[in-house]
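Right, I'll just put the structure down here and ask away after.
In this view, the complex is presented without one of its protein chains, the others remaining in place.
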Amino acid sequence: MILLETLACLTLFAAIAALPRLFKGPTPADRIMALQFCGTAIVATLIILGLAEAAPALYNLALVFACLAATAGVAFVALRRGKLRS
Amino acid sequence: MTLLELFGYACLCGGAAFLLLAALGLWRFSDLYARLHALTKADTAGVALVALGAGCLDGRLVAIIPLGLTAILVAVSGATTGHLIASAALGEDEGEDENEEAAQP
Amino acid sequence: MMTVFDVMLAATILWTAWTALTAPDRTAAIAAFLVFGLFVGLSWVRLGAPDVAMAEAAIGSGLTGALLLRASRGMTPPAPTRVTAPHRAAAVITAAGVAGVLAWAVLVLPEAAVVYDPLVDANIGDSGVSNPVTAVLLNFRAWDTLLELVVLLAALLLVAALRPIRAARMADLGPLYPPFLRIMAPLSIFLSAHLLWLGTSDPGGAFQAGAVLCGGLLALFFGGTLKTDGPDVMPLWALAVMGVVVFVGAGLLAEALTGTLLEYPDGADKAWILTIESALTLSIGATLLLLFSGLRQGGARP
Partner (left out) sequence: MPDLIYHGVGAGLVGMALYRAATCADLLTRILALNVLAVGIAAVLVAAAYRGSDVPPDAVPHAFVLTGIVVLVAVTAALLALAERLERDGDAGRDNADE
């Protein structure tokens, strides 16, 4: 379905658009936000791909990705050095 | 095209639009709080709408449970990280950062 | 349209990998590596490999990112290395050469070079599971999986021997963290059990389940509810070692029953595989957590 494929491209583009902030982001807070957003955009892409290929296994995969994006976000926050705004 | 499918596709498009807006906000807004506001609202709503749309289009239980859990998990982790950044950043701004001193390794 | 998706994804993977390798700031490099793992996982979903995508996201991106973050805290910022022009030229030539040969070799791969695939399809019937990857890992090539666990244990022994004297001090995670934990921890355990059971027929299995379990344990570790110093480490140690012990025991018991090592008695393949896999899941979850947290036996202060 061409609509689903276009939506998948759009959500992937949303994840890519967060990368400059992730790499350049002066403060760790920017990086954590960009990482969190990139993770959720990839989860959305996975859900749309799962719908396009009618494979429910991808929904489990989206759940695992969400779980791991959460852990990675928490790891970034917990293991940061010093202030969030330095 | 039944009404449910129509509603499903509308949710999907809405969710994708939310995500694109959040990406735009993450890039364009200059101040941390504005970015944070745009981000946590839009990405949680984005994934929730996409999950709702997928749920409508693929009615089987084996799809709805993971989709629902994904939406909840994304919302909760987004809220937690967002709140933490805001309170820590607010603490650092006003200089009364006693919880930050404790965090100094 | 999906070609547009693939080209966009391919460009992103190369961009994030290059940033991960060349970013001057360590946190940016590790964040780039984390996102690189997620995008590679997404590319493998496009290639019809959801099992491997799950493992890459859980282990390759999530856990390795946490390991790198913890290690980078103790390290001095990277000093830019001065590289002479001939040295750089030689590096470019060899790297480009290897990459070119690799790309060329795969392109001229003879189409009929399929050896294992029909064998797997032929024997999947009596392997006890219908997910071919689990059949290969736990039944046809169970020996490799056993040795893989021994490698994991060896790495854990090395990390234990190098016992980090300075414990990783966790930054404060704010008042909203305990309620988050109340949702995250049970969901990780439930998802891990679901992936373990699902592994016999759909994407999932012991490694993915163990990695998701470790994600939940890590969240508990960051919150401070799960400690690994002093006597608290013993149960985790026991779990970590238990995986290899159960697998070896099952292999020997199978040999006693059927005459050949790791040859499960026919008919009961699925039951054997599931018991081994559940032991593996707990063991991998504990091992990966201890690999991250290190083992600080109490008392031995520097």
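For clarity, chains are labelled A, B and C in written order, and residue numbers in each chain start from 1.
As a working rule, contacts are C-beta pairs under 8 Å (C-beta built on N, C-alpha and C of every residue); 3 or more make two chains touch, one makes a residue touch a chain.
All of these numbers come straight from a predicted model, not from anything done at the bench.
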* Among the chains presented, those that the missing one touches -> C
* **Residue in contact with the excluded chain [from C:Asp6, C:Asp126 or C:Asp232]** => C:Asp6
* Structure fact -> Residue positions on chain C contacting the omitted chain are 2-3, 6-7, 10, 13-14, 17-18, 20-22, 26, 29, 33, 36-37, 40, 43-44, 46-49, 51-52, 55-56, 59-60, 63-64, 67-68, 70-72, 74-76, 78-79, 81, 83, 87-88, 90-92, 94-96, 98-100, 102-103, 106-107, 109, 114, 116-117, 120, 132-133, 135-137, 141, 144-145, 148, 151-152, 154-156, 158-159, 162, 164-166, 205, 207, 284, 288, 291-292, 294
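In this text, only the chains that are shown with their structure count from here on.
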* **Chain centre separation (chain A, chain C; CA means) in Å** => 19
* To do: Please work out the Cα centroid separation of chain A and chain B, and write it as a whole number of Å.
  => 10
* Structure fact -> chain B touches at least 2 other chains through residues 69, 73, 76-77, 80, 84, 88, 100, 103, 105
* **Of all residues in chain A, the ones touching two or more other chains** => 13, 15, 34, 60, 63, 67, 69-70, 74, 77, 80-81
* Structure fact -> The chain C residues in contact with chain B across the complex are 73, 169, 171-177, 179-180, 183-184, 187, 191
* **chain C residues touching chain A - in the complex, by the definition given at the top** => 1-2, 4-5, 8-9, 12, 15-16, 19, 23, 27-28, 31-32, 34-35, 38-39, 41-42, 45-46, 50, 53-54, 57-58, 61-62, 65-66, 69-70, 73, 168, 170-171, 173, 177, 184, 187-188, 191, 194-195, 198, 202-204, 208, 212, 215-216, 218-219, 222
* Enumerate the contact residues on chain A facing chain B in the complex. => 3-4, 7, 10-11, 13-15, 17-18, 20-21, 27, 29-30, 32-34, 36-37, 40-41, 43-44, 47-48, 50-51, 54, 56, 59-60, 62-63, 66-67, 69-70, 73-74, 77, 80-85
